[in-house]
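Read the structure below first, then the notes.
Of the protein chains in this complex, one is absent; all others appear in place.
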Amino acid sequence: MAGQNQKTHKDEVMMRLRRIEGQVRGLQRLVETDTYCIDILTQVSATTRALQSFALQMLDEHMATCVSSAVAEGGEERDKKLKEASDAIARLVRS
Amino acid sequence: MAGQNQKTHKDEVMMRLRRIEGQVRGLQRLVETDTYCIDILTQVSATTRALQSFALQMLDEHMATCVSSAVAEGGEERDKKLKEASDAIARLVRS
Amino acid sequence: MAGQNQKTHKDEVMMRLRRIEGQVRGLQRLVETDTYCIDILTQVSATTRALQSFALQMLDEHMATCVSSAVAEGGEERDKKLKEASDAIARLVRS
Partner (left out) sequence: MAGQNQKTHKDEVMMRLRRIEGQVRGLQRLVETDTYCIDILTQVSATTRALQSFALQMLDEHMATCVSSAVAEGGEERDKKLKEASDAIARLVRS
């Protein structure tokens, strides 16, 4: 049952990434057909936002699972996981 | 000759987008093989940065061509193109 | 007359910056009174957005004046100003 749920969840994550792949291919079509630069830029912004939302979802899940377990455990593992999450957040904020 | 150069340039832009598409597919492989969340997030940040660099290149070219012509022309077209570029920059900064 | 307008415009720009200074002082009061971290973070995000809006206004004005003049003039000055604006936009997008 847990395996079933996990598969469904992975399918959902993969679907999100396939939609983003579709957006990048859409950008290629826009360039191929000489679409106006500004309209291409609008689509680039939309794709960037989709990637950011994906990252935020991944991060949420990571904090609710791996980080939470490590925090409950305590010790070095806790510090390591908190540091890792903090570095990943900094990369997201700065990119 | 100009057509030749333009084609080469379009090819180059397309190649950049295909590399970004490759990065998004790389993300799918990472999810498929249950890669550690933090490593996936690192790749998402790299992909977001690649998209931003692409957008900055498109914007540069747009300013050096369309916006510059409109500014040289003056009048309403100038104001329209400056407003469009400004809105596109705001979307990039905020996304 | 032009001097008058310019002064009014500078006053307006200064007022925006003083409001942002007020937001940063507000953050100090929140820290001083041990406000909950998450509420402080909400105010930091608001201050960051105010700074970005300020930057976008400065950039708009710069493009409508300095860059436009340089583009109308053409030559090296045009290329220099376009490059400068492009670099400033890249810094804003990446910060």
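Letters are used for the chains, namely A, B and C, taken in the order the chains are written, and counting of residues starts over at 1 for each.
Operating definition for what follows: a residue touches a chain if its C-beta (ideal position, glycine included) is under 8 Å from a C-beta of that chain, and two chains touch if they have at least 3 such contacts.
From a predicted model like this one, the values you see are computed outputs, not experimental measurements.
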Where A:V31, A:A46 or A:I89 are the choices, the one touching the absent chain is A:I89
Interface with the unshown chain - residue positions in subunit C: 10, 13-14, 17-18, 20-21, 24-25, 27-28, 31-32, 37-38, 40-42, 44-45, 47-49, 51-52, 54-55, 58-59, 61-62, 66, 84-85, 88, 91-92, 95
Even though one chain is hidden, which residues of subunit A still touch it in the full complex? 52, 55-56, 59-60, 63-64, 67-68, 71-72, 74, 78, 82, 85-86, 89-90, 92-94
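Keep in mind that, in the parts below, only the chains that are shown with their structure count from here on.
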Fit subunit A to subunit B (C-alpha, same chain sequence): the rotation, rounded to steps of 5 degrees, is 180
With centres defined as the mean C-alpha position, give me the subunit B-subunit C separation in Å. 23
Mind checking the centre-to-centre distance between subunit A and subunit C? Centres are C-alpha means, answer in whole Å. 30
Among all residues of subunit C, which ones touch two or more of the remaining chains? 94
